[in-house]
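Before any comments, here is the structure.
Missing here is one protein chain; the remaining ones are kept as they sit in the complex.
Which chain is which? They are A, B and C, in the order written, and residues in each are numbered from 1.
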């Protein structure tokens, strides 16, 4: 029941702070014999890497991953895979104010209340920097589920949503927002830049679809596939909501509208005529695409002063200097994808355990 | 990593099917010395009990709980508490059609795909009847957290929401909908009854607020309080979305709008001027009320025919006879409350373990 | 991390006290589609059942098991299997003295120290009566590993050991001691009866061999097959030692004496020329028989007075009335077998999870 581990059979643990010497992940339970090298992990880290456009933090981290164990002659051995990423561009001097006062929206006060003190440098353990470890672990998870394709993208920033009619997966890589709608991407350029220049920040919605998931993954009742995805996504920094399929929209529907009717399909499996359920029924995958939506709040670190209190209990105003993403949801895309991969890999193995 | 267990130190497991002889829960890790008898559990089961109004299923279940272990001379002993509820009013003959064809929106096909066959009587293990076990376990959890008050209610049915300005907690017990807005409750009478008479069903949103939670509960990063709540809520039948605090609405805000500013408060703790975060920052409680919103899809069992396929792969239409809730979200309220209690009790003990 | 659960994928939990209304087990993670009825479980309970000879406690318990969930139309469904055994022959009045003073060798003082009080009736949760739940769960586990044959027996009582040269598996069922050596069984008649008549008790050694275990089960490094067996066996009441293969005898050997040499065998697997290792190397089964030895201390409940203290801290002498086994190790045989089956079933599934 490690606090810093996730998963059941395919299980990963992460360690490290924003301004420590390194961060890392340990992946346990990985099947043996899978081809794995740093080159399989690095592209996903590069996708999440900071400093690649003006719309992300200017911290410059190469995020070079090293595999320290669990691989022999290019293949996983079935033993723990230790992944390490050195921190390079720490600037702890930015955090003098943070040591003394609590940044609203951040975990500063909560950590102090829980642990009695905190590593304030860059948010310490609560920094989104930790998500690099998830992305690295997620790259390993993808090797376990070659039958699955995972596609994440941003569907709204600051309340400005994509038009589903303009959805084009090929566009996602063509803009700095992981946006599948070219017109929305064009609007967001100004939207995000304005927020950045104003020292403000914006929330976002990330969607993620996994196709190729066979029917039968998920272990009811308390390891339901949707419950695991909810936990996985809600554990990401800044996430405040998770939906499976239609999510809250389903709460406004009638039963006949929300049904996913079936007709005879290929190979004995039903062909579904709709997917309100997001590919999961009773906590088990149905063979349809698994669809998740994730709400990211706006970055809490802003240059606009906010009322706060100091550790000594004095009133103060705080502005959060340092280098921050104006919209943390953007770089959330590879993290959401990684968590999807990690949950699915685990449940593929779990299903195999129980159902052969 | 039991599939049918939830929690870490204060941990419960459930067993039983809709039409088996009984259902039950085992609570493990409960602190010793707490006064506990059936009378502490029964009121919560009565709140969830079917057959109490025309707006819920007409299945008549007394839902009498028996405590079979873990209590001696009226106090918990620290050993497992076994709670059993006998099933009384099964009518398995209603389920002949269900044996042969898959009900859209139900777990029928997914269970067949996973396990090769299924107990089709009343949905078997996937029936919402299981939630009675959660409610029983939740009643024990409440004893562990006497400092916390949990208040659940329905905030919308079929897209018709309460008016927050009319919120009155005292109203919740005055109508069959757990509705805190008398006017909305009056509207829902007709709304739900119309759906029922039409053989249709409605979705709902349930909200739950826990006050009195001290700052410091929650174990980052993968046992964050919000991640655990998300998992807990998403594991409930028919739930498709979970929000903490402002949830998806936060994704449309700017950083300065979403901040929860602080001023000096009593006893050294900050006084928060807002609670967009829903009482949780960095996965740790802040001392503010913990707020969760949960989306229930409309009941999948409806009398309106839906296209489906048989187990043999033939096209068919199905209507789901039997006795069903026209809006399963209503009776979801005591279940959501129970899951809130179970998560909080567990995290109170976890916090005590690590932080003394 | 339930305290009262064991196993990882195939996982069981037990509940219940010696003098409560019932005891039981919940088995989670069982593969679906296995034929299971009470008739598959009862014979193992009958083997452990008290009151069958003068060499066991005279408590009369029919130990009739009921399956309350997880089985449909005679087959396991993949959902939790709830097994319940009602307690029938409680005589709590025997335990007046126990309420007031601590029985040496029992858990009385430790439970009081831990929990602040205890259910003193028959030892409450710490009673060996709980092992009936293990035996019931173990009967389910056996269905998961039809390729494995498990043979348990008593190899020594009160220091009087069987002669390996006289080992005859067919003898085990011919005497009340599960003794494979007819001559030893004859000696033990008098040995155990003398102890019983003297109000004393005797320790015993139980051995258990599992044949048919394929190479590859066990998950190093902290779920090694031998580590799991050690935990499983040491969790049994009265057990104080566990050996795998030669155990402590290996500590007196030289490397070349302790080696298990190999020669080419059938079907590509090596043929081992010895089995000092007890069928486990590096925490993984080798394909050889898995051999475990378990030390049971003498029953702590004796009629010979022992110095003790009361709950109030006064010096006292105590004799333990009630109905007790003069040698608790004898009825330990079906329990050791059950734990062997439970560990192996779990690791079969675990191996399948990771290694396909």
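Definition applied: a residue touches a chain if its C-beta (ideal position, glycine included) is under 8 Å from a C-beta of that chain, and two chains touch if they have at least 3 such contacts.
Worth saying up front: this structure is predicted, and the values here are computed from it rather than measured.
> If the hidden chain were put back, which of C:70, C:122, C:245 or C:289 would touch it?
Answering carefully, the residue with contact to the hidden chain is C:245.
> Of the residues C:138, C:180, C:203 or C:334, I need the one that contacts the missing chain.
Once the missing chain is taken into account, the touching residue is C:203.
> Among the options B:24, B:78 or B:203, which residue touches the chain absent from this view?
Final answer for the missing-chain contact: B:78.
> Would you write out the residues of subunit B that touch the absent chain, in ascending order?
1, 9, 29-32, 78-79, 220, 349-350, 352-356
> To test your reading of the contact rule: which positions on subunit A touch the chain that is missing from view?
1-5, 8-9, 11, 13-17, 20-24, 26, 28-29, 32-33, 66, 68-70, 72, 75, 77-82, 114-119, 121, 124-125
> Considering the entire assembly, which residues of subunit C contact the chain that has been omitted?
1-6, 8-9, 14, 102, 104-107, 109-111, 113-116, 125-126, 130, 156, 158-159, 195, 200-205, 214-224, 226-235, 237, 240-248, 250-265, 268-270, 273, 276-278, 280-287, 295-302, 304, 306-309, 313-315, 329, 351, 354-355
Convention: only the chains that are shown with their structure count from here on.
> What's the distance between the Cα centroids of subunit B and subunit C, rounded to whole Å?
The computed centroid separation for subunit B versus subunit C comes out at 39 Å.
> Measuring centre to centre with CA averages, how many angstrom lie between subunit A and subunit B?
The mean C-alpha positions of subunit A and subunit B differ by 26 Å.
> Counting only residues that touch at least 2 other chains, which ones in subunit B make the list?
Correct list: 1-5, 8-9, 14, 114-116, 125.
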